[in-house]
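A protein chain is absent from this complex, but the other protein chains hold their places.
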Amino acid sequence: MIWPIATLELAPLFSWLRGLLVDLGLSEVWVTSISYLALGAIIFGVLALLALFLVWWERKIAAHIQQRFGPMRHGWHGWYQTLMDALKLLQKEDVVIESRDKVVFFWAPVLCFMAAFLAYVVMPWGENLIVADLNIGILYIMAITTFTVISLVMAGWGSNNKYALLGGMRSAAQVVSYEIPMVVSVLTIIVFVGSLSMVDIVKAQSGLMFNWFIFKVPFGPIAFITYIIAATAEANRTPFDIPEAEQELVAGYNVEYSGMKFAMFFLAEFINLFTVSAVATTLFLGGWNGWEFIPSWGWFLIKTLGVVLLLMLFRWTYPRLRVDQLMEFAWKFLIPLTFANLILGGIIKYLGWHW
Amino acid sequence: MTRQELASYIVEKYGDLMKPLESGKYDPLFVVEVDKLVDIAQKLKDDENLKFDYFCNLCGVDTNENFEAVYNVASITKNLRLDFKVILPYDKAEVESLQSVWPAIGWYEREMWELYGINVKNHGNLTRFLLPDDWDQGFPMRKNWDAPDFKRMPEK
Amino acid sequence: MEGAVGMTEYLSVAFFIIAGTGIVLFTFFLARLIRPHNPYKEKSMPYECAEDPVGDSWIKFNNRFYIFALMFVIFDVEVVFLFPWAVAFGELGLFALVEMVIFILILFFGLFYAWKKGVLKWV
Amino acid sequence: MADLRTEEFVVNMGPQHPSTHGVCRLVLTMDGEKVVKIEPVIGYLHRAIEKVCENRTYMQCIPILDRFEYVTSMSCNYVFSLATERIAEMEVPERAEYLRVIMLELNRIASHLLFYGVTAMDIGALTPFLYGLRERELIIDLFEMTCGQRLTYNYIRIGGVSRDIPKEFEPKCREAIKIISEKMADYEGLLNENPIWLKRTKGVAVLPKELAIAYGVSGPVLRASGVQYDLRKNDPYCIYDRFDFDIPVGQNGDCFDRYMLRLNEIRESIKIITQALDGLPEGDIKNKKSRMTYKAPAGETYTRIENSRGEMGIYLISDGGKKPLRVKAKGASFNHIQVLPHFGTNMFIADLVANFATLDVIMPEVDR
Partner (left out) sequence: MGLIKKVPVYTEKIPGGAFVLTSLETVLNQGRAKSLWYLLFGTACCAIELMCTGASRYDFDRLGMIFRATPRQSDLILVAGTITKKMAPRLRRLYDQMSEPRYVIAMGGCTINGGPFYYDSYAVEKGIDHIIPVDIYIPGCPPRPESLMEGCIHLQEKIKKQKLLDWQEK
């Protein structure tokens, strides 16, 4: 049995766990299962911490853009503010609507979280720091993150609330429209790598900064920009936050959700934000590649948080688009542009005009 | 046209319909007959020298003796202001709707009907909108109105 | 052994599904232990800005949203074809490039037709 | 596509909704994203201000009327004082008139800054909201140092103003308007050069001139539709005829014009304040006759002034007693919300929100 995580930097911990399980006399099947489940729990823990951090960070960034301080009173610069929020949400009542669609209403937040969580199976956190290097890596991420839209439509429909329904419908229309430019931007890179594996993609950019795909002029920057725009839409953030437009739809698809179920949507939103930024890092910014003095996962985190910062700056600067403008932007501008860029990339690759 | 000129113009031209009132300060104030209200309003709007095309305000009044409905109109093109009122006895509080002349008056008439109980004929949408939907305590702006939970400011 | 390794890797997805669902359900359970639970009629009504909701919200919704879903399906199928093309592009060379350009152009005729027909305009 | 019929549904927007600016309720009939029919339901803030005023003395009416339109309380103070002064034919000292103009214009700027922030927030940009309110605080400080209140001032009284400005007022005021006129570039830079903002506001919710006049729309909304009608010029009150300022006028009557017009009005107000500060004479601040137990002689008048939302009017009837016989307050928003169903339909719900925001409706003015 080969461990996909064998060379993980966490490996000592896992060898210990695995040894323990083997000593207990468990069969290989059980050992594998329990290890993977443990790995899942670790990833969940990391993501939960990251989400707590990102929420706090976003509040601080927003505050400083707006010449405020943001959370200040709870800990140094309010560092445990979001922890308190989580603790509060744990104690909040779970309001159920009598006329809801029971199954759909219950499973929507679970599915929403799952869609965000599953992307981390193939996320290359660092050199050899990956749960499973699936050979369809990037395709898998693109496929699995689209699940979010199903959960949002489920939330909208299950709530039996018109605002929620409108929010769910909007999110469906938005995510499907921006899925195409996003995938095609990614394809432009795949043409060069010749593999869908996340590890291969990162390795193709190893070395100095100019090997990163964002610097592969002229198609690289275009692909990066189109990807970032589409990713902002995928992550439902301003200027594309119409599914939960507060001023129009109160809170959009999660109007009726409270307590832990709402927390799951909230968590998923920030995990999604991190996911799209991490994918951008992997595809365009060289993933974990960097100078030696910082460990590879450090580079990955720095670059990803940089992209997150960019998306946050968008959010606190731009007004919101209208639904028809959003669609027109996707179909009339972004999709033709990305396809043209794909063809351009193909031609350049064929002619070999790149370094 | 100054205020005096406007007052004398109206007295001259519509003197048989509109009687000037002394109580009106600053802008000219006239009193008109209830049954000629629509007619006068239309004339004021159509008159070449007046063109009262802009409706400012309608105000119901309970003077302790009778009701009044005061119309405040203005002219944007000629830059004029004019008030005119109708006097309505308590037992026959009814005016004709002026929506055909000034569409803006619709809600003001609704309000007057709701708070004073002055009926507006041909209004078309005389429904409650300021008071609670289940209001059953009459017309609160009338001077003699009272209700169990209505507290008056005590006199010193 | 090679195949088995591949399978193990895909198994990780299954285990992550189990782990993820388990964790979420566990937090729900934990919250259930602590949180108050006090439903009554007013609370269980759908929220509509503090007013009584008028009519049902499960309705035949405006078809505008579905149009985009349909267009998406067409393009998504195209993208599915593009994936293997992109992976194998390095080996296939000029033929693949020209072929795919033609493929994309044909689809774009469709898009422009829809554009001209006003499908992309939200009416 | 158009003949494919789908079900329309009814949504309540309000009374508790982030973008109805208070407690307005709009019953929307919607077809998907489009608003087919609007039915405004008002009265959630009907506080019977008129009834309360009938049972107060003249001086006691002023603080009650503060609550009539709390965003520009100074105008409410002023319009009632002006109505009483017109009935009583009372003289107002020169200095008081200047102070009134300064306060009214400062309040107009404060109101427009609030509008700027709230509109930006309704269109989805949260940051301008805080920028607008940040500069508004400067003006609130000025009011606070003059009359001790942040929102409901009770400053302009019958026959003058309640107290003189402190020494520090003038330099502070000059500084504040200097900061605001510098920050105007920021405001415009943040939104006017933003393509999303332009797309969301240009050509959206056009209010035609004829409709605006027919429904008694006034103030910036009317001027944005291309009608040059400002009571400060057309029906001059106070001492506005002594100052040199322009009336900005829009062309299209869309959301952008309404927004832009208010920003330009801030500039004009700054001009007026500077002139008023320069020409501020010494002297009394109150007519000697003005006392707490003031009684107006019999008479009646409709007095209107131009506040930040449009025509604010008081119909005041005095029968010579201690208390006014009738105080009818008219706010511009009453007409604005009345005209909404006539031009706000057949648009996206997002446009409706933008439209509602740029009409700058404030509910106490509607419900009173």
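The letters A, B, C and D name the chains in turn, as written, and every chain counts its residues from 1.
By our rule, a residue touches a chain if its C-beta (ideal position, glycine included) is under 8 Å from a C-beta of that chain, and two chains touch if they have at least 3 such contacts.
For clarity, every value in this text was computed on a predicted model and none was experimentally measured.
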{"item": "Touch partners, limited to displayed chains, of the chain removed from view", "value": "A, B, C, D"}
{"item": "Residue of D:37, D:67 or D:199 in touch with the missing chain, whole complex considered", "value": "D:67"}
{"item": "Residue numbers in chain C that touch the chain omitted from display", "value": "32-38, 40, 42-43, 45, 47, 50-51"}
{"item": "Touching residues (missing chain, whole complex) on chain B", "value": "130-133, 137, 140, 145, 147, 149-154"}
{"item": "Footprint left on chain A by the chain that the document does not show", "value": "59, 63, 66-74, 78, 81, 84-95, 246, 250-251, 254-259, 262"}
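The rule is short, and it goes like this: only the chains that are shown with their structure count from here on.
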{"item": "Intercentroid distance (Cα basis), chain D paired with chain B, Å", "value": "24"}
{"item": "Centre distance in Å when chain A and chain D are each reduced to the mean of their C-alpha atoms", "value": "45"}
{"item": "Shared interface positions of chain B, touching two or more other chains", "value": "none"}
{"item": "Residues of chain A whose C-beta touches two or more other chains", "value": "162-163, 169-170, 250, 323-324"}
{"item": "Of all residues in chain A, those that touch chain C in their complex", "value": "1-2, 4, 32-33, 36-37, 39-41, 43-44, 89-99, 109-110, 113-114, 117-118, 120-121, 131-135, 139-140, 157, 159-165, 169-170, 172-173, 176-177, 179-180, 183-184, 187, 190-191, 194-196, 250, 255-256, 259-261, 263-264, 323-324, 327-328, 331-332, 335-336, 339, 342-343, 346-347, 349-350"}
{"item": "Residues of chain B touching chain D in the complex", "value": "23-27, 29, 53-57, 59, 61-63, 70, 72, 74, 76, 79, 81, 83, 102-104, 106-108, 129-132, 140-141, 152-153"}
{"item": "Chain A partner contacts - residues on chain C that touch it in the complex", "value": "5-6, 8-13, 15-25, 27-28, 30-32, 34-39, 41, 43-49, 53, 56-58, 61, 64-65, 68-69, 71-72, 75-76, 79, 82-83, 86-91, 93-94, 97, 100-101, 104, 108, 111, 115, 120-122"}
